[in-house]
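One structure below.
Note that one protein chain is taken out, while the other chains of the complex remain in position.
Right, subunit A next:
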Amino acid sequence: MSDLIYVYGIINENQTPPVFKGIDGERDAHTISLGKVDAVVCDVSQQEFGEEALQQKVEQADWLHEKAFHHHEALMKLYEYCTVIPMKFGTIYKSFENLERTIAKHCDQLIESLEVLVDKEEWNFKIYCNNEKLREGIAIHNPTVESKKEEIAGLSPGRQYLEKRKLSQLVNQELEKEKESFSTLVHDSLQAFSVSSEVKKNWNKDVTGRNEEMSWNSVYLIQKNQVESYLDHIKELQKKWEDSGWMLEATGPWPAYHFVALPKSEGTR
């Protein structure tokens, strides 16, 4: 059985990226010239990466974690060396001809994308919040809650009891509003440093494994010379809001996973 070609990413032609071990852990990755762009690939066996075998493998969490991590590490190595368009994990071709044909179809867009990505970095940003702390703050400072409290103070004891129970609901409502408005405001301020951005869905605690709740999840493409200001800004916000119960976190730089879009008709999935 002939080998398959596993593709990590696309880079500009005539580059010599560092050599690293391929995804099978045995053979080295290398570049293949495809006209105006190169693909960084490694050869893999049908036994491990054939369609059926692979389908079984990806259902084993350990294997998938290890290989997905390898895919990311490889892209990080490439990324440190040159501009790279990162492929999704598990992009595999049966032959050089097939790979060549597919890339040829997208060649202009790939070249364009590579140009867009030059001197830019992808940075992830998340906001986590300590609900208890924020609730405390709202109970004291929130104007809506405050006026409700004043209103309650003037009521009869019986009514007070009922209204106080509603008060905690009000605090929760205000908490949600505040999360939304705070996060949006921060996002707007970060967008000022970026060329493009994407807002992602918040992950729940089971996914993040953290005690704090995620209230914002986004990613930015930033001009290299803007990164320092972007991070300085985040650092400032971190200090300013830490005590109120907001945790702001930035990670990066990442290969540009989020910022290369090819037409859907040519097949995602």
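One rule holds for everything that comes next: a residue touches a chain if its C-beta (ideal position, glycine included) is under 8 Å from a C-beta of that chain, and two chains touch if they have at least 3 such contacts; residues count from 1.
We take it that contacts and distances are computed from a predicted model.
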| field | Undisplayed chain, where the name is taken from the UniProt record, one of "Glucose-1-phosphate adenylyltransferase", "Gas vesicle structural protein", "P-type Cu(+) transporter" or "LapA family protein" | value | "Gas vesicle structural protein"
| note | Missing-chain contact, candidates A:21, A:65 or A:240, resolves to A:65
| note | Touching the unshown chain, subunit A contributes residues 4, 7, 10, 49-51, 54-55, 58-59, 61, 64-65, 68-69, 71-72, 75, 85-95, 98, 102-103, 106, 124, 201, 203-204, 206-209, 227-228, 231-232, 234-235, 250-255, 257-258, 260, 262, 266-269
